[in-house]
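Have a look at the structure that comes next, please.
Excluded from the complex is one protein chain; the other protein chains are retained at their positions.
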Amino acid sequence: MQLGMIGLGKMGGNMAARLREKGHDVVGYDVSPGARDVETLSELVDRLDAPRVVWVMVPSGEPTAAIVSELGDLLSEGDIVVEGGNTHYVDDAPRAEALAAKGVGYVDAGVSGGVWGRQNGYGIMVGGGVEDVERLRPVFDSLTPDDGGGFVHAGAVGAGHFVKMVHNGIEYGMMQSFAEGYELMVASGIVKDVPGTFESWREGTVVRSWLLDLLGRALEEDPDLSELRGYVQDSGEGRWTVQAAVDLAVPAPAITASLFARFASRQDDSQAMKVVAALRNQFGGHAVTKAAPTDAEQG
Amino acid sequence: MQLGMIGLGKMGGNMAARLREKGHDVVGYDVSPGARDVETLSELVDRLDAPRVVWVMVPSGEPTAAIVSELGDLLSEGDIVVEGGNTHYVDDAPRAEALAAKGVGYVDAGVSGGVWGRQNGYGIMVGGGVEDVERLRPVFDSLTPDDGGGFVHAGAVGAGHFVKMVHNGIEYGMMQSFAEGYELMVASGIVKDVPGTFESWREGTVVRSWLLDLLGRALEEDPDLSELRGYVQDSGEGRWTVQAAVDLAVPAPAITASLFARFASRQDDSQAMKVVAALRNQFGGHAVTKAAPTDAEQG
Amino acid sequence: MQLGMIGLGKMGGNMAARLREKGHDVVGYDVSPGARDVETLSELVDRLDAPRVVWVMVPSGEPTAAIVSELGDLLSEGDIVVEGGNTHYVDDAPRAEALAAKGVGYVDAGVSGGVWGRQNGYGIMVGGGVEDVERLRPVFDSLTPDDGGGFVHAGAVGAGHFVKMVHNGIEYGMMQSFAEGYELMVASGIVKDVPGTFESWREGTVVRSWLLDLLGRALEEDPDLSELRGYVQDSGEGRWTVQAAVDLAVPAPAITASLFARFASRQDDSQAMKVVAALRNQFGGHAVTKAAPTDAEQG
Partner (left out) sequence: MQLGMIGLGKMGGNMAARLREKGHDVVGYDVSPGARDVETLSELVDRLDAPRVVWVMVPSGEPTAAIVSELGDLLSEGDIVVEGGNTHYVDDAPRAEALAAKGVGYVDAGVSGGVWGRQNGYGIMVGGGVEDVERLRPVFDSLTPDDGGGFVHAGAVGAGHFVKMVHNGIEYGMMQSFAEGYELMVASGIVKDVPGTFESWREGTVVRSWLLDLLGRALEEDPDLSELRGYVQDSGEGRWTVQAAVDLAVPAPAITASLFARFASRQDDSQAMKVVAALRNQFGGHAVTKAAPTDAEQG
C-alpha cells in the first residue's frame, strides 16, 4: 500500500527500505536532503492519495510534536498518522484528539528492533482504533518478522507507547539483575572465570536471554570491562515506568532500583551520603554545644 | 569412565541415564530400592575401582552433609567426591578440608537443566582443583549439551555453588522485572491484550528470553492468571545471594527487592504496616495525653 | 493585622482562633454556615480593607483550585492570596501567574501542627516573593510557636509546598524504618518485650523522636497491635516526593520503598507475584510442549 514516511534516519530509513522491498509505495521525507523524495511536508501530503497514511519516525518530544501538529493542518478527513517514536504515552491522547477534530486518525506504535530490524523484522506494539489498525495491517505485516509474531494491538490510543515503555522498564530490571550478579562474582574473589561463567549460562539455564548473549559478547571483547566507566544514562522510558507505577499504586521495587542505580552512577559525590556522614560526625561528640550526642561507636 | 551416582531421583537418575548412554559405567545408589545397583554406600564404594569418582546428587542440607560425611569414612586417598546439589557455598570448604585430610578430593558442581537435561544436556558450573576437575572432564563433557557450551570451571572449591547461587539470584531479579511489568499493564486499564503483548515480545525485542517464553506459555494456559495466588516460596539461593551481597559490601537492590517481594507475598498481614497504620492513627489526634500530635491531614 | 480565612475546619478554624487570640482581625468564610462571618467569598472580599490578605485553608486539589480561581476574579491589585493546603508544588506557579496578571500576590504555605497547633503553634514553610512574605510576617509570627522557630521562607512560589512535600516523604521513611524494626523484633521470637523495648528507646538513644513517642503510646494502648490491620493509605505527598526524585534524577530508595510498602499493604493479592508463581510452575516441567523447561529444584 501507499505510505508517507517522515524521518529517514537509522530507524525510519530502514523501515522505508523494508517496506519498499515488500512492495509498498513509500514516499519519504526528512529535514535533511539526500534520501528524501519530497522537499516539504506539504509536498509529501500532496503526493499521497487520499485517504493517506503517514508514519512519523522522528525523535520524541518537540520534533514529533511539531510534525504531528503540522500534519494536523495538512491532512484531511480519513487520513491516518502513525506515531512510531518513543513518545510518552500520556502525550498520545491529546494528539489523537486534536487530529480527530479534523477526522484524522492516530495510531501510536512502539517499535523495537533497531538497525537489525530491516533484515530481521521489527517488533511492533500499537494502540489505536480497530479500524485504523486494520487498515494499517499490511504495513505491520511487512515490518514484523517474516515467520510471524512480533505484533500486538495492545489497546486504544496510547497503549502502544505504554507497552513499549513497560518493555523498557523490564529491560532495566533485567540488565540490573545481570549487573548485580556480575559485581557479586567479581567482588567475591571466589570466581576466577567470570566471563566464562556468563558464557556457560547461555545454554540450558533459566537466565538464558538475548541480554545474556550481549553480555557474553561484551565480556569477550573486554573481559574485565576495564575500558568502561560505570556511568549510565537513562532514557525517558525508565522514568515514565516508575511514574506510572506511582500513579497506579503498583509496587515496582526492582525496576525502580534499576533506575536509581543509574542516577547514582552519574554522581561524582552524593549529597545524600554527605548528610549521613555529617550525622555520623555529630554522633562522634566532636561538637561541644548543649545537645547530648551519642558516641559513634555505640550508635 | 566409571562413576558412582548417589541419589537417583529426577536429577541424579536422569544424569546417570545420560552418562550411560554416552558409554560411562555408572553404579547407582539411592535410599529407596528400585533403580539402585547397590544396597549400601559401602557396597557402592566396594564396587568402584580405585581411584574412585562418586557424584552426590541428593537434597542439600542435612541429607548431603550426612552422605559426604559417610563417604569420608569409606573412601580412600585419590578418590573424588562431586557434590552436585544446591549447597550453600560456605559449606563446601569445610567438607573439602575434611575429605582432604584423608587424601580424598572434592569438587562442587552447580547443575542446571532439570528434567529436560537428560535430552538436551545440563549446564555445569564447577569449583575445585585443576587436577580433580580435569580428571572429571569426560563426565562433564557427556553431561553438557552435545554442541558444546554449558560448562565452566569457575574457581576453587565453593566457586561452582557460588556461581549457581548468583545465577539463581539473577533469575529472581529477571522474574520480578517481568512481574512488575505485568502488574503495571494490568493495573493501567490501558492495555487490552496483556498476554498478546508478552507474546509479541518473544521475537526481536531486547527482553526476549527463556523466561519470557515460559511466561508466554503460562499466559496462554491462563490469560489472567486467575488460577494462581500471588504466593511465592523462596529457595535458599536467593537468600544466600543477598547475604553474600551484604558480606561483600555489594549493593544488590534489584535482587534484594525480588527476595523481599516473595517474603511479603506470603504474609496474610504485615506487622510492619500495622506500625505505620498505628502511627497514622496517632497523628489523628485521637489520644489526648501530653504529647502534641500533628493532624493526619497535614502530616 | 486583618486577614480573611477561607476554610474553618480543623485546621483553618484553629488557625483563625489562634490569630484572633494574638490580636489579629480575622474574617472567616466556610462553605458550611456556622462559624463563618460572611456568607460568600464576595462578601469576604468586601469586608476586607485593601490591600487584602486572604488565607485559603481548604482541601487540596479541586476545592483549592476553585477557590483560588474565584479569588482571582474578586481580588484587586496589591492583595495577597496565601495557599495553605497540601497542594502539589507544581500547581503553585500557574496559580501565581494567573493572579499576577491582575497584580495579586501569591504565597504558598506548608502548615504542620494539626489539632495541637492552636495551642502549641504551627510549623510554617512558605514560598513566595520577599515583599509578600514580609508583609505577612505578623501572621506567621503569631502562628508559629511562641518561643520562636518553626518558620522558614524556603524560596520563591512553590518552595513552601515543595519542602512540606519533602517533609512528608522523610516522614514516610522514618515510619517505615520503625515499622521494619518492629516486625523484625516480633518475628525473631527472641524479643519478649517489644513494647518495652520501644519505650526504653525514648530516652537517650539515637532514634529518639516524636514518632517514637507516638509509637510508644500506640503500643501502650495495644501492645501487639492486634486491633489494627496492616493496611495503609498514602497521601499525595509521598507519591509526589518519588516523582520529584525521578524528575530530578535523585536516588531516593528508602522513601520509595516506604511508598511501595504502602501500595502492597492494600493489595489482597499481588498480580506481580502471580507472575512469579506462574514462572516457577513452568520451571516445574508440568507443561509438555516443545520448550525445554528447567527443573524447579535446580532453577
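Order as written gives the chain letters A, B and C; numbering starts at 1 within each chain.
The definition used in the following text is that contacts are C-beta pairs under 8 Å (C-beta built on N, C-alpha and C of every residue); 3 or more make two chains touch, one makes a residue touch a chain.
Computed from a predicted model, the values in this text were never measured in an experiment.
Touch with the chain that is not drawn comes from one residue among B:N14, B:S112, B:S142 or B:T205, which is B:T205. In the full complex, chain B contacts the hidden chain through residues 204-206, 234, 239, 242-243, 246-247, 249-253, 256-257, 259-261, 263-264, 266, 270, 272, 283, 292, 294, 299.
Residues 89, 112-113, 117, 120-125, 127, 144-145, 147, 149-156, 158-159, 162-163, 166-174, 176-178, 180-181, 183-185, 187-188, 190-193, 196-197, 199-212, 241, 244-245, 248-255, 257-258, 260-261 are the ones on chain C that touch the missing chain.
If you put the missing chain back, the residues of chain A touching it would be 10-11, 86, 111-117, 119-120, 167-168, 171, 175-176, 178-180, 182-183, 186-187, 210-211, 213-215, 217-219, 221-222, 225, 228-233, 235, 237, 253, 261-262, 264-265, 269-283, 285, 287, 289, 291-299.
Operating definition for what follows: only the chains that are shown with their structure count from here on.
Here the chain at the heart of the shown protein, by mean C-alpha position, is A. Distances between chain centres, each the mean of the C-alpha atoms, put B farthest from chain C. The distance from the centre of chain A to the centre of chain B, with each centre set as the mean of the Cα atoms, comes to 32 Å. Each of the following residues of chain A touches two or more other chains: 204-206, 249-253, 257, 260-261.
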